[in-house]
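With one protein chain held back, the other chains of the complex are shown just where they sit.
Let's turn to chain A:
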Amino acid sequence: MAHTERRDAPELPDFSLLKRLARDQLIFLLEQLPGKKDLFIDADLMSPLDRIANVTILKQHEVDKLYKVELKPIVSNSDQLCFLIRPRIQTVKWISDLVNSDKVAGRFRRYKIIFTPQKFYACETVLEEQGVFGDVTTDEWNFYILPLDDDILSLELPEFFRDNFLEGDQRWVTTAGSALHLLQSVYGSFSKVYGIGRCAKMVYESWRELMEEGEQRTRQPEFAKVFLIDRDVDYVTPLCSQVVYEGLVDDIFRIKCGSVEFGPDVTSSDKSIKVMLNSQDKVFNEIRNEHFSNVFGFLSQKAKNLQTAYDKRRGMDIQQMKAFVADELKGLKQEHRLLSLHIGASESMMKKKTKQDFQELLKTEHSLLEGFEIRECITYIEEHINRQVSMIDSLRLLCLLSITENGLLSKDYKSLKAQYFQSYGIDHLLTFANLRQLGLLEEQQAGETLTVMESKVGKLVNDKTVGKLTDAFSSLAKKSNFRALSKRLALVPKSGEEYDLRVPRDMAYIFSGAYIPLSCKLIEQVLERDGWTGLEEVTRMLNGQEFAVTGGSSGSEARNKTDAQRIVLVMFLGGCTFSEISALRFLGKERGCRFIVVTTAITNSARLLEALLDNHA
């Protein structure tokens, strides 16, 4: 069922080292505040922290009680308070208020703030402004990277996306640069760096500066190539419904920091179970990259096999039975437990997703990607909004429509927007303003005048030039150019051909054969061409900002065929989806190389859009 791996697939480096490093530094920092202390942890740091150092380790280092930061007054009797937080002004302000209210109450405590992954000047300014700078000691825990799986490294910074692309706040750029620098100093340098996007460029610059500052290490590199890509290069992919198992689980149950909580409808008991989803889970590992339509069949086959394994017991003698219990039973039981969970999950998903609604939703998405029957799609979206089916899904469809069509006609834009406000309230004015700023949902305005110009100019020159002009004009208007890109890179396979999802032909299988993710296609093309040559048209339509640099370790070029040369690190700035990771895994198998995904956070359509909501401040 799972794709047969090429035997020569390279070994991946051991990323648990990163965890150890982070743990050691945290322990060191905690010991800087000797004695019993209460630890306050930012809510979104809870899960990552758990993966680095569990409660036992924290207790060993004299952490008395653990609290979640809730921005409310606290109840703690400890004389020492330690705060482990992201560098957010709001949190720092809360701590300042806390210190000040202690002062008023005449209470003396020691306070320590540990910022992770780094501290920002703005935070210290707040401490200073609030007059508590002297009362608090601050530290940095350089916990840049959390390995989520063998091939997924996450910065766990979901706010990166909104901060960088919407607010234009580039403070996380150095964080991403430092993360790369950390990888480099632990695992050796890279021979080649490619990238596309403004942020990617800045991250590379920041990383390069760090490289120049630090000493040059001539270690055998563990990765060959690095590819940096901005999320805003490709918004279409994360906006599509995911249909590969892992992605689907994320869409429906929301995988958080590599684990998921299955509710009672999955576990068929009255309590929820938390499950780690990674390559350690053998069942999951085999189905995670599969199209959902295949999963059920696979699971039932698996169940039958398991039954057969159990059935072996019958007719065993005592000796055999003893061996069976000792060697196999535990594994079988474990597998059994996981299998039943995944079957439960699949059933639950089936219930939700095989309904007619979902089929129609997918059909609409595919029509949009193909640019086919757009009027029907608009009607569908309108009904979707009118019936208040789902706030996020409606928005997602609107964005897909806008990106694929290079903006909505003014009439459609106004009417759909008005409809949306009627359903979900006018406070979404702000959401729409955000979406427009990012180019996710736009009104065709400049476009119209450009078209007039095009047709005027078009009369003067021949067809080929017209094509070029059209491209030039559309890049002028900062349009998404999805249609042109899709044509040039053949992202949408010809319709009409049957696509056997059991035997994937190309990366399009992750979207039921309807669309090859643009981001992954770019990566494939660049690696194939070893640079951007020949892709000039494409990069122009993506507003340029591409680069390719030959890295420090030139010596390794000669030993071309080492394992390391076939490991590619892909960094998504602004998040990537599980579908994209699946596509890259598929690509890796096809090409006999391995991809390691570094992302600022795992995202999906809902997370992406929720980050842009502004309806409740």
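As a convention for this text, a residue touches a chain if its C-beta (ideal position, glycine included) is under 8 Å from a C-beta of that chain, and two chains touch if they have at least 3 such contacts; residues count from 1.
The rule is short, and it goes like this: contacts and distances are computed from a predicted model.
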Q: Match the chain absent from this complex view to the correct UniProt protein name in "Nucleolar protein 6", "Vacuolar protein sorting-associated protein 16 homolog", "Daughter-specific expression- protein" or "Chromatin accessibility complex protein 1".
A: "Vacuolar protein sorting-associated protein 16 homolog"
**Q.** Of A:119, A:201, A:417 or A:607, the one touching the omitted chain in the full complex
**A.** A:417
Q. Which residue among A:387, A:487, A:505 or A:529 touches the omitted chain?
A. A:387
Q.
For a quick check of understanding: of A:79, A:128 or A:169, which residue touches the chain that isn't displayed?
A. A:169
Q: State which residues belonging to chain A touch the missing partner chain.
A: 88-90, 93, 122, 126, 163, 167-171, 382-383, 386-388, 414, 417-419, 421-427, 429-430, 433, 614-617
